[in-house]
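Shown here: the complex without one of its protein chains, the others still in place.
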Amino acid sequence: MQLSRLLTFSLVSVTAVLGIAVKQPHISFPKSDKRPLALGPITHEFVKAKKPITCDLPNDTVEFGFTIGADEKPERAFLIVGSNKHRVEIPIKPTIKNNGELSMYKFSIAIDKLPTSLIHFATTEKESLTASLLLASENGGANNVYVELFDLNLVFTPEKETSLPKRFGALPEIHHIFHSDPKMVSPWFAQVFSLAVIGCLVGLVLVWFGTVSFDLRKVTNSIYSLGFIGCLIALEYVFCQYYLGTSIFKTLRDTFYIAGPGIWLGSKLLSRL
Amino acid sequence: MTTKAHKKKTSSFTKFSETFNASLESYRKQVSGNSRLQLIDLFCVFLVVVGVAQFTFMCVLRDTFPFNAFLAGFISCVGQFVLLVSLRMQIVNSFPGISKERAFGEFIFASLIMHFICLHFVN
Partner (left out) sequence: MAQISFAHSCLLYASAVFLLCFQIAEVAALSVHGLKTLVVYDKRVTDLEDYSKFFNDLNKRSYELQFSSVNENVSDIQLFRGEERLFDNLIVFPVKSRQVSKGFTAATLLKFFEEGGDILTVTSPYGLTESVRTFLNQLGIFPSPRNHELRDYFEEGNTTSIHFSSSGTLNPTVFSPMKSANLSYEGSAALLDNRDLLIPIFSAPRTSFTKDPKGGDDWTVGLQGYTVVGFQNLHNARVSWVGSDKFFGNSHYNDNGEFVQELAKWTFREKAVIKSTGFKHKHIDGTSYDELPYKVKDSITYEIGFSEWNGKTWIPFNASDIQFELKMIDPYYRLKLLPVRKSEEAQYYSTGNFMLPDHHGVFTFLTEYQRSGLSFVTEKDVKSIRHLANDEYPRSWDITNSWVYLTSICSVIMAWILFVILYISSSSAMNVPAEKKIN
């Protein structure tokens, strides 16, 4: 019993130690002059690179590569780039170069080929994308690896404005913005101008009486002129009543009542003038 | 050269003042003794002053609200002015076939309509 447990334990530890022999994992930047980065050995215990990789160009490319023994090639190899938070990801297939006993795997992350949703999360929402490596074979057991390799920060503003596909959900609230109420000037200011206008009227009357010669008896002596002027005043009074709220029909009726004698009186008066 | 220009300038100025004085003189002659023309002209001056006062008020406020009231007030001045000028033209030299009395009657009729419209429009 003890022995068998010991055996299994040693077996497990041996496979864990052996694992899959991924050699020279590294990240390179073929489109810029940034220096390539070497990563630690890739096992189950691989710890994600502490510093995120930053891309400052919309057409940047990040390459991840490693070499592996030709006889150890996994059945499935993917570099998966995506947002952990939003569960959106895209798998990237490697290009494999066989060089004798070694196979060189190269995954190329072309930023401009990433889906717009990922670009949106990374740029507009300032979220880090995560690149994970999946190496798996049927019955691979401990040789199967799924680890997060590094974070990817996109620090550029995308050329086109990005947006996410439409989903149901609450939309931002909208409140109607009313036109502001018209400003009212303070009453005293309006009164000053009104008084100025009234002053003009008084001035006019004074000047009229002061300079122009006329004979008011001409009016008071003639019944026609008195009646005519009475009609005019009455008409203006009807108009003022209309302004104060009398209906147009009553106004028209009153106007016609007054206009009749007014026209008669007026014609009499004017013919004598 | 300069003197010449100066001379020319002064001559044009004197010419202008001469013309101005002449027209002022003729205006006085026309108006003196005709109290109706005096009445009309003074009324016209009053209307101009009131119109300018309203326009100034609007400019000081830098706001046309209430625009209909402004239009009504301003048009009452301008319209009355126009009607007065037409009356004056006909008094000075009556149009063929239209007597001065008829012109005055028409003036009253038109003024009444205008007052009604202004009161209607001022709201």
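Should a chain be cited, it is by its letter among A and B, assigned in written order, with residues numbered from 1 in that chain.
The rule is simple: a contact is a pair of C-beta atoms (placed from the backbone, for glycine too) under 8 Å apart; a residue touches a chain by one contact, two chains touch by 3 or more.
Since we're looking at a predicted model, the values are computed, not measured.
Enquirer: Among A:50, A:160 or A:176, choose the residue that contacts the chain missing from this document, as touch is defined above.
Expert: In the full complex, the listed residue that touches the missing chain is A:176.
Enquirer: Considering the whole complex, which of A:35, A:87 or A:160 touches the chain not shown?
Expert: Result: among the candidates, A:87 touches the missing chain.
Enquirer: At which residues does chain B meet the chain that is not included here?
Expert: 29-30, 33-37, 39, 43, 46-47, 50-51, 53-54, 57, 61, 63, 65-66, 69-70, 72-74, 76-77, 80, 91-93, 100, 104, 108, 111, 115, 118-119, 122-123
Enquirer: By the contact criterion defined above, which parts of chain A meet the unshown chain? Give residue numbers in ascending order.
Expert: Per the touch rule, chain A residues meeting the hidden chain are 75-76, 78, 80, 82, 87-91, 132, 134, 136-140, 144, 146, 165-176, 178-179, 182, 184-187, 189-191, 193-194, 197-198, 200-201, 204-205, 208, 212-219, 225, 229, 232-233, 236, 269, 273.
Definition applied: only the chains that are shown with their structure count from here on.
Enquirer: Could you give the separation in Å between the centres of chain A and chain B, each centre being the mean of its C-alpha atoms?
Expert: 58
Enquirer: Mind pulling up the chain A residues that touch chain B in the complex?
Expert: That would be residues 182-183, 185, 190, 193, 196-197, 200-201, 203-204, 207-208, 211-214, 232, 235-236, 239-240, 242-243, 266-267, 270-271, 273 of chain A.
Enquirer: Give the list of chain B residues in touch with chain A in this complex.
Expert: Its residues touching chain A are 35, 38-39, 42-43, 45-46, 49-50, 53-54, 57, 61, 63, 65-66, 101-102, 104-105, 108, 112, 115-116, 119-120, 122.
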